[in-house]
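Left out: one protein chain. Kept in place: all the others.
For clarity, chains are labelled A and B in written order, and residue numbers in each chain start from 1.
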Amino acid sequence: MLKLDIMTTKKEELIDITQRVTGAIKATQIKKGTAVIYVPHTTCGLTINEKADPDVAADILLALKKAVPDSLPYAHLEGNSTAHIKASVMGSSLQIMVEDGELQLGRWQGIFLAEFDGPRKREIWIQANEDSLF
Amino acid sequence: MLKLDIMTTKKEELIDITQRVTGAIKATQIKKGTAVIYVPHTTCGLTINEKADPDVAADILLALKKAVPDSLPYAHLEGNSTAHIKASVMGSSLQIMVEDGELQLGRWQGIFLAEFDGPRKREIWIQANEDSLF
Partner (left out) sequence: MLKLDIMTTKKEELIDITQRVTGAIKATQIKKGTAVIYVPHTTCGLTINEKADPDVAADILLALKKAVPDSLPYAHLEGNSTAHIKASVMGSSLQIMVEDGELQLGRWQGIFLAEFDGPRKREIWIQANEDSLF
């Protein structure tokens, strides 16, 4: 696998990592197959969403804060339970197809690291699987 | 990859695409491996859930509307922020095993396109990866 380091800068933010992932996949010289992207953490996640308007990322954080309130009687003593919960809601991995050496994203899609307990240094793990039948 | 066009008919709906995906996978003549299913959009997602009773799909939409209210002070000006958020909660891809040329779904499982900003023409991308060790 290949590892990318990402420095997050806020408690909660969606960081657009599309260009870094695209570059990493290109460097592998994979022609056709699937890219797997994975975070080895438990208080951040990965998601694909609109990258053109940063307000979309802000609205995702707003809605998650409403759905997973800071004020519930959480048991975990580190005070970051909402970050763990939101990480599970977003998920820890993505899979994206590769054709002709290029990551195949939809027109409006970007790849985001969803930080819920920053700022921190985070790792992204990437794998290129060259195995598609068609 | 293989592409399917799906016409959605409502603002929000879960459309059962099980048969279309099953047929597409069968046509690839893959024997054993993994099917990857992907939506190249940012206001719809994919999910696996019960297909026998359509009330389950309706209840998923009901609960998502409660968890992600239309009334929050969203910043994104297009008015479809809840669709973006719900798309991230459902996720943009699925992976399903293939054995003996057949997609391996559980007895009650169906594959759904989760439309949150329709009606629209949507694409589903499908890949068959023939690579399983056992």
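Just so it is clear, contacts are C-beta pairs under 8 Å (C-beta built on N, C-alpha and C of every residue); 3 or more make two chains touch, one makes a residue touch a chain.
Note that the structure is predicted; figures quoted are calculated from it, not measured.
Engineer: Any idea which of A:Ile17, A:Ile30, A:Ile60 or A:Ala114 touches the chain not displayed?
Structural biologist: Here the residue in touch with the unshown chain is A:Ile30.
Engineer: Pick out which of A:Ile17, A:Ile48 or A:Ala67 touches the chain that's been left out of the picture.
Structural biologist: Checking each option in A:Ile17, A:Ile48 or A:Ala67, the one touching the absent chain turns out to be A:Ala67.
Engineer: What residue numbers in subunit A mark contact with the hidden partner chain?
Structural biologist: Interface with the chain not displayed, on the subunit A side: 1-2, 28-30, 33, 36, 38-42, 67-69, 72-78, 81-82, 84-85, 87-89, 91-93, 95, 123, 125, 127-131.
Engineer: Need a quick check: the contact residues on subunit B for the chain that isn't drawn.
Structural biologist: 33-34, 47-50, 53, 55-56, 58-60, 62-64, 66-67, 89-91, 94-97, 99, 104-109, 129, 131-134
Methods note: only the chains that are shown with their structure count from here on.
Engineer: Mind checking the centre-to-centre distance between subunit A and subunit B? Centres are C-alpha means, answer in whole Å.
Structural biologist: Each chain reduced to its C-alpha mean, subunit A and subunit B end up 19 Å apart.
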